[in-house]
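Showing just some of the chains, left in place.
By letter and in written order, the chains are A, B and C; residue numbering begins at 1 in each of them.
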């Protein structure tokens, strides 16, 4: 039985890790860390867990945690995990960090976009970017996982096969993303009040959202050379879901069948990626609650562009689900253990 | 392995039975009946099932079904199940009817409220009203289950312990219910369009909703004498969930502890009923996707009334989940097999 | 031209007063008071007013205000208006208080339910309860208006004609109300985040909501004797709208036509009250953005009860609209000046 500790268990991502692990055969949450709700019953913070979780929230003591659990999930704001981690801790326990601290290899880029000093740059190189479908082998032996951001997960999975196979003009990529509001977290902010979000849509972080360099770094690996993208997220009046609509110029004429064959080559054996039938557009509702990524594309012969679409549940494949998927790989579990959740519709 | 057939598998309730049974260890859907989508891939009707269900929709042939499956779920409009069932079929297979056809023992009342002639009144007496927490023993040996309505399930579970224990004035009960829109089904009607429901709330079926006699009959059994209630449902702009707020006059002064003790007496050992802590009001979101019923109450000493509250997911405990719970009881399965779903929040 | 000052102009009710007065022919907002947003452009706090309002938020200085404006709207938390008002101010300017400070005549009841000491009880008697359809004559000459609460407005208008005409058992009244989330204000609270409210419904303030004594006091006047009610509000995932479903026992048999005649007697000449056609249930969407109250009823002969239903926009008839209606009456304006807004659908 894998013993799990969560630092930041009372945020939406932490709460989702708990939901998933409650039905995991070989893992169990032993430590519900929470600064804000310390000493409160976890089920009083999240009423869905009444009679399912009897634990009380504990302080975020990573030292004690590293003695008591096999793996620590840090579902915390940027800068916290990197300020806590050290060699002693990593020698005793594995860490899956849901924040951005270890996602970007170039510390200068991290510090510029996040406006934070990185507190433990010595671990950046070792950290594995936990996009499981791409880095599965490295994840297996990792001590420290940088769990990917929600937008990068959906964007990269939608785009990278075409980039890797060389059919996309690497400098033409535009990613227009739409997110449910749970991505903004459970902090009490006017901008996230029901009345501000409902019956409304807006872009935010235009040309400066912090997921941009993460996407660029990963896509650059695929392209084999540096590239930059435009990435624009939008806030949508729904709880869960990310939809990515990405645009790229085609380097040559391609047919539907050729592109379909590329996606199949990369995803045919991937349980969590579903390439949809021709002309079926992904819908976020079709993946809700699950760890699936639904993908499709459309070639526009008139403009010689391709439109790539992807849908995920931002709290599952975009956060907690992928974190558990990483844990499963690291501990030799079946990759979809606890994650074979059927999407809920409607 | 229990072989399952569904007549009406492409409605929202049918779709929910499929979602649940996909994770049931000992049951499997063998027949996806659908009049509207015959010969279409089931996963093309409900995109959430892509790569999870490969079956094609079949016609609603109950004769063939009764030879091939162990249990038939009829998730169909009122009047259909009662026109199909006969002794030969019941001798070969069990039927769990999600419509109202066999819920009401007095056929005259059924025909009056439903404005339909009942086609097989000879089976009404035999049919077991499948509110599992109340009729578990009868369910075990039933051939034909009348799966309760969504509003009655939530209303009865919230009220009956107090009625049975004699603290409620039986003639004072008022039930004000609020339902998500999935209860209205997947039929294409202007009234259920997004733009008509969103940012809106209204009552409907005031003083004549067809769940009224079903609630009255069951509560009358508890009270030991006939009673009538006021029942008013409202349409709420959300997909799932029923919240019941019920009011009753107290026959005598009671304390919080006394009432709590009554609820505990009836529900302490019930996996699917959660009586919440003092002063915590049930929220539909806390049971979403699960088979739980959350219950609480508040005594108003000023007016000598008690307010009883209950919350369910209308598609799970209010339809598909309770149907599977009945199946589990009938076939000797663990009662929560396939139903130990953790509610999803947010 | 009536010069208007608003204390608390950056809450949702204050913002709605601004929206309405921008199209009022003879009134103009001269002072946009705001503690939280002092010195910021009003249109930067509420983007809907870009190019329509060029003013800057000012401090809440009631002394200066009383010199500069003809009427002050206080759209502030309970306790503030009563701590500011004094004879000198009232001698110079009129006050329309949207808080509860002057709604309840019995100061002991106010202090018990609001858990506040009342700072100027000497003005309670003078203050006029500004439910215009009932107290129009008193409003005309008032210096200080207690603008009614949102739930009381909708509840009282739905019930009082039947109570006054003596057909209701005064001790049987149960009010089950449903409100959009703007009623909770613009404060940053976790409970009002989009993800907590969306796809969810719950009761709150059960048996102890502070609008209860306000409703009881007003209905007692109508009944000619003291009465108590049960009042239960619910939070609905929509921005605007209150729906009241009220239940009462009939003291004698009445027909539809008799009850319809009573409502018509009271409301036939009221511009802002619309009694709907038989069997048409009020919908909050049909009054959205307007100052209308839509009303209807249904007699349940079986239980000898009557169900009374009312719908308003909580920010208009439930707050800002009624406040402007009071201003119009006080200043001899046409009662619907600025308020002849057509409801917006969908």
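By definition in this document, a contact is a pair of C-beta atoms (placed from the backbone, for glycine too) under 8 Å apart; a residue touches a chain by one contact, two chains touch by 3 or more.
What you see is a predicted model, and the numbers here were worked out from it, not measured in a lab.
All protein chains share one sequence; of the complete assembly in this entry, 3 are displayed, while the total copy number is 4.
Assume only the chains that are shown with their structure count from here on.
Counting the residue numbers used at the interface between chain A and chain B, over half appear in both copies, so the two copies meet with largely the same residues. Put simply, the C-alpha centre of chain A and that of chain C have 45 angstrom between them.
Taking the mean of the C-alpha atoms as each chain's centre, chain A and chain B sit 37 Å apart. Shared interface positions of chain B, defined as residues touching 2 or more other chains, are 198-199, 239-240, 283, 285, 288, 346.
Only residues 12, 15, 19, 22-23, 44, 46-52, 182, 198-199, 239-240, 274, 276-277, 280, 283, 285-290, 294, 340, 342-346 of chain A touch chain B when the two sit together in their complex. Only residues 12, 181-182, 186, 188-190, 192-199, 237-239 of chain C touch chain A when the two sit together in their complex. Residues of chain B that touch chain C in their complex: 174, 176, 178, 180, 195-196, 198-204, 206-207, 228-230, 232, 234, 236-241, 243, 245, 247, 281-285, 288, 298-300, 302-303, 305, 307, 309, 311, 346.
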